[in-house]
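Inspection log for the structure reproduced underneath, given as structure tokens.
A single protein chain has been omitted; all remaining protein chains appear in their positions.
Each chain gets a letter, A and B, in the order it is written, and its residues are counted from 1.
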Amino acid sequence: MLVETKNLTKVFGEVRAVDDLSVAIPEGAIGLVGPNGAGKTTFLRLLLSLLQPTAGTAKVLGRNILDGVPLRERIGYMPEHDCLIPDMTGVGLVAFMGRVSGLDADSAIGRAHDVLQFVGVEEERYRKVAEYSTGMKQKVKLAQSMVHDPQLYIFDEPTTGLDPRGRTEMLDLVRAIASSPGRNVILSSHLLPDVETICKYVVILDGGHQIAAGDLHDLLTGAADRLRIDIRGDREAFVQRLREAGLEAEAGPTGVHVGRRPGVEAEVFQAAKALGAEVRYMGREIRSLEEFFLELVARNEGKGA
Amino acid sequence: MTGVVEAAGISKWYGEVLGLNGFSASFGPGITGLVGPNGAGKSTLFKLLIGQLHSDQGTLRLLGENPWNNVPVKRRLGYCPEHNTLYGWLTGQQFVEALLRLDGMPRSRAEKAAEDALKLVGLSSAAQRPTRTYSRGMRQRAKLAQALAHRPEILILDEPLSGADPLARVQILRTISDFAKAGGHVLMSTHVLYEIERVTNNIVLINNGKAIAAGDIHSIRALIDEHPHAVRLETPQPRQLAQALARMEHIVSLEIPEEDALLVRTRKPDAFYRELPAIVADTRLEVRSLESPDDSLDAVFRYLVG
Partner (left out) sequence: MSISLPTYTRREMPLLGRRHRVRAIITTGLRREFKRPAVLVVIGIGVGVTIISSIVIVLFAGVFLQGQPLDLSFFFTPASNGAILFFVTLMASVVGSALIADDLQSMALTLYLSRPITEGDYLAAKAAILAPMISMIAVFPLVLTPLVAALLGSFSWTIAVEAIGLSFLIGSLFTAFYTAATLALSSLTRRKSYAAAGVFALTFGLTIPAGILAGPPFNNPAVLYASPWENYLAVARAAFGAPSAPIDWRWSLAILLVATAIAALATYLRMKFVEVVSG
């Protein structure tokens, strides 16, 4: 298990930010999802041993979170907010953070160059961080979390403020780290499609509780196995024709949904041919993480009220 | 056809720094997404549109009028700036009300209009709380409420979704869609391309201060000749299917990346999609799924901006 908590609770004054949370998170690429105020940041800071729990216990990588120092040797953290020291150079900062993690001075410089190369900070690494663009700063933040080669990476909203190119690059880097053997990633993000493409397992928090957790694929594949078709042409006639062929078909905002059974694809192309319509997309219907999330949160609110 | 926004050769320089450089585009009605890398000129365009800046060259028309120093046209637009700082000591209600009063609305009406706007964005329950206690998603919605409250004809939204949690995102996108459905125009920028695609197919792609593409995403994609359109078909008989498809003249390449898939690249996607159903139906080959990883704003952005 990557993270195991038992009745973990953290109270700030009146607010129960994390409330009696018991989770068992397997190793791998983990998505951490929840609305604002769900307790995600508090949970991450508890895992990093930056906060002491009010009650309950937790283990990260098999170690008690009260262990602090030895635990943080194995974790790389990329905070959401700016956190770089502006008057240091990129390579100087990453090497410095390596040394604060326990690397000797020479190895730290070597590692700093390796990880900056990996994240794609080239000549800029000799310039001061204060002069960097947002994208470059974000990459240095990523690099500093990698310098001591941790087993667990905690990324808090890593794509915040990035433009489309920067986002793609950052997501590719996170994906590359998540797919390296023996390396685990906890990705906290509001952009659920990003979580969907990177993570294999999700934990959904709301109000300090876990409201769902599990393998992403299992969570999103509902019992109803349906086909989604994006059709250009006479949609009504197309649906009508499929129904005449004895299929369950209905038109929705995201396309035409057809109940699955052997040979359904052939019927779709037959219908399209007869109507002169174009099939722009055809594939298994999977709920998006967002749909799933919204449903869950709505249900959870209903329970609370 | 005249657009809601008409820009012809606008340039704006900050000393030597590029803001816009010969930006020409015409867009609207409805929702238009403005996308481009950082520093492309999006915020400059917004500031020109709301009349905060004056362009150095070119002509700009918003709702048919020159926005510079034009108070009447400001009444017809609602603007959401990118930055997220509000007057923290004001409640959401006071914040929206104060801005409405600046608009010249009498107090009695402003109160009601602010309430309505906050309800529209789903902030009614937090309306009496000071905005400094708001999360970022709530701040975004408060900003949207003040942009909507005076019932403008066009909304100009700079990154209205950044920092918002999934619930707030859905609420904001719904509010925007409803506004457009009721006949309003929206110009919004975002860095998250799939969010734009959820509300509109119309985009303006901006890079280096120029509009490099404007219009329907799929039409723009079709115009990009040097990158043939890729379509991925899942089939147990990829070789037979490849044989059948090879007859189409516009096919550039056929590739079998896996034993149960066929990757087709075509120069004329419309023709391909038109002809495909007949070929599949006639040859009785099994095609289990069909998708184009290439027909999206993401692909358009990648090919045109890099």
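Quick notes on this structure:
The rule we apply is simple: a contact is a pair of C-beta atoms (placed from the backbone, for glycine too) under 8 Å apart; a residue touches a chain by one contact, two chains touch by 3 or more.
Since we're looking at a predicted model, the values are computed, not measured.
Here the chain not displayed is in touch, across the complete complex, with A.
Across A:5, A:41 or A:210, the single residue that touches the chain missing here is A:41.
When you scan A:55, A:100 or A:298 for touch with the missing chain, the hit is A:100.
Considering the full assembly, B:135 is the residue among B:43, B:57, B:94 or B:135 that touches the omitted chain. In the complete assembly, the contact with the undisplayed chain comes from A:84, out of A:25, A:84, A:185 or A:258.
As for the chain not pictured, it touches chain A at residues 36, 41, 45, 48, 50, 68-73, 75, 77, 79-87, 96-97, 99-105, 107, 111, 114-115, 117-118, 144, 146, 148-149, 176, 180.
Please note the rule applied: only the chains that are shown with their structure count from here on.
Chain contact summary for the complex, chain A toward chain B: residues 33-37, 133-135, 160-168, 190-193, 232, 265-266, 269-270, 272-273, 276-284, 290, 293-294, 297. Residues of chain B touching chain A in their complex: 35-38, 135-138, 162-170, 191-194, 270, 273-274, 276-278, 280-282, 284, 286-292, 295, 298, 301-302, 305-306.
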